[in-house]
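The next block holds one structure in the form of structure tokens; read it before the comments.
Entry: chain A
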Amino acid sequence: MSRIGVFVCQCGNNIASTVNTKKVADEMAKIPGVVYTGDYKFMCSSPGQEMLKEVVKEHKLDGVIVSACSPHMHEKTFRKACESAGLNPFRCEITNIREQCSWVHHDKTKEVGTIKSIDLTRMTIERLKRNRPLEKINIPIKKKALVIGGGIAGIQAALDIAEGGREVVLVEKEPSIGGNMARLSETFPTMDCSQCILTPKMVEAELHENITIHTWSEIERVDGYIGNFTVQIRKKAKYVNEDLCTGCGECIEKCPFKADSEFEMALNKRKVIYTPFPQSVPNIPVIDASNCPKIQKDKCGACAIVCGPKAIDFKQEDRIITEEIGAIVVATGYELMPNTRFGEYGYGRIKDVISGLQFERLASSSGPTGGEIRRPSDGEIPESVVFIQCVGSRDEKKGVAYCSKICCMYSAKHTMLYRHKVHDGQAYVFYMDIRSGGKRYDEFVRRAIEHDGAMYLRGRVSRVYERGGKTIVQGADTLSGTQVEIEADMVVLATAIVARSGADQLAQRLGIGYDKYSFYNEYHPKLRPVETVTAGIFLAGTCVGPMDIPESVSMGSAAAAKVLSLFSADEMAREPITAFVNEPICNACWDCLNACPYSAIESKGVKDRKGNIVRWIANVNDGVCQGCGVCVAACRSKCIDLKGYTDEQVYAAINAF
Partner candidate 1 sequence: MKIDREKLHSPFVEQVERVSGEVFANCYQCGNCTGGCPVSFAMDYGPSQIIRLLQLGQEQLVATANSMWLCVGCLQCYSRCPKGVSAASILEALRQMTLRKGEDHEDVGGLPFPFLKDAPQQAIISGFRKFVS
Partner candidate 2 sequence: MMMKIPYYPGCTLNTVAKGFDVSARESALVLGFELKELDQWNCCGASFPLTPDNVMGLAAPAKVLANASSEGDVVATLCSVCYNVLKRTNKVMRDDRDRRREVISGFIEEEYEGGLDVVHFLEVLRDKVGFDRVRGAVKRPLKGIKAGAYYGCMLLRPFDDVGIDNAEAPVIFEDLLRALGCEPVEFPNKIECCGAHLAMGGEDIVTRLSSNVMASAAGSGAEIIVTSCPLCQYNLVKSRERMMEEGGDLRIPVLYFTQILGLALGQDEDILELGSGLHDIRPLLEERGI
């Protein structure tokens, strides 16, 4: 006979207001095998846990039920308490009578809530009776990290992990690390030059003995599980031998062909063999194959002729390299929503309507105008510039419902940069709200208005159009309740921040969650913001959602701390809630193998005494299995079961209802 103890939590009034906890406890005492019942105000409190431990010892319990909140909240707490009282932690089960009972029933007579709590607890008792003690699984950890994305968040994560003494593989899609931050002119609210604070970090990453950088590379495939990932990386053909190239730049100089510069947001041209910007890391060019006449039509080859170390290799092909990885930090960053979606603002049609990132390049001393604010159409210095905020942001119909968070700040910064460079220029900003939460942020915006004369108009712009060679901005100022018309020499759109295109496919490859905007989901948005639901995969930066540089850097460091703490032990223990195969009756139909979303099931040969394989059966890799139970549902011969949730337990629970 079992010796089960049932503890019913009042959770202050959270449960007690609609559940008669005393009655639940009393009813449970009538069930055979239950030797102790009681209710208490807060089971999760220290006295509550102490009481539980005392009772376990005093009544020599062999099983514990806590009827309280969701097991997501305190299953760990109570199992730990049981363990310290000498009980196998998996002999402790939680009945959820809060989220699924007291919170959803408003019957103040407590009748419904009490009946339901009694039913739920009774079911758990029957399930517990058939629980077997389980032992935690120990898995080894490979102490090498993969960082996907070489923007500021990824660089910070890589540097911190490397400084912690662990190896890092940093994978970047573009020819250089640096990300969007490399494009920025100055940064709010301190007005540091972006490149000046970023490039030292890029160089540090390049030179760090623990960091291996793969640029012009993408993640091809990810297998395995926490501590034991196998990652295939596609190194795209650069047509330049990285081992031989000295970065002298002669090839770039001599290349006679040009294409739009991605880095300059098409404000400028680059050569067909190129590095995105002068401070690129690594300083090794790539050939843009689709525009290279040598590769396309076997004509030219000037670069190869001038290359001293003979590093140009037109025959180079993509390579797949494989890395054994213990933890992954995803830091794939953001891009801007295509402005062409907003025909009313004339982007793409009116030359002097540009994006915020394009303005960054105009203001940057390394940009196409050498830092002078000159408009794209005729290179003239604009005397009035209209900045339009919330283009695509907070626009459920054409854009996205969320706020892109950084635009208020960078638009204010833009007006200041403009005023500092064009002293008699007039900047206008159309805004809906000014969102400048952050240390010294609102002061910064006020400075733009009060000191640098930016004219802020509260309202959305309805339309930007050309009239007699002028760009007319037509909007509203709701503060004065009037329609407003401004003749602008240039218009800058603060376009919505969106996840990188392809972010969803990468998420699928990694097995992590993402929202409807393809931003990656945190395990818990407040309490576990850098973790994903997939153990061993962490998040940093704007792949999670719009954020500014300090937040991205903090998140990079936080993810690195998570990786380093994981790497601090040689093995890690994990929950033993995994599937297991009843080997004699498996008939090797492989339905389970095909159904498993984690590739945790493999085939195993059953050998006779002489060592010959006589038949094949399914086998569960405990390290990979997440205990989701899909295989159990798929198995036609009912030979796969889930520890802690066996068919026997589930049927017993149902029968008790």
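How were these candidates chosen? In short, all candidates are chains of the complex that A comes from, given by their letters.
The criterion applied here is as follows: contacts are C-beta pairs under 8 Å (C-beta built on N, C-alpha and C of every residue); 3 or more make two chains touch, one makes a residue touch a chain; residues count from 1.
All figures in this text were calculated on a predicted structure; none of them were measured in a lab.
Chemist: Pick from 1 or 2: which one touches chain A in this complex?
Modeler: Among 1 or 2, contact with chain A goes to 1.
Chemist: Contact residues on chain A for candidate 1 in the complex?
Modeler: So the residues of chain A in touch with candidate 1 come to 383-384, 426, 428, 446, 449-450, 453, 455, 457-458, 477, 479-480, 482-487.
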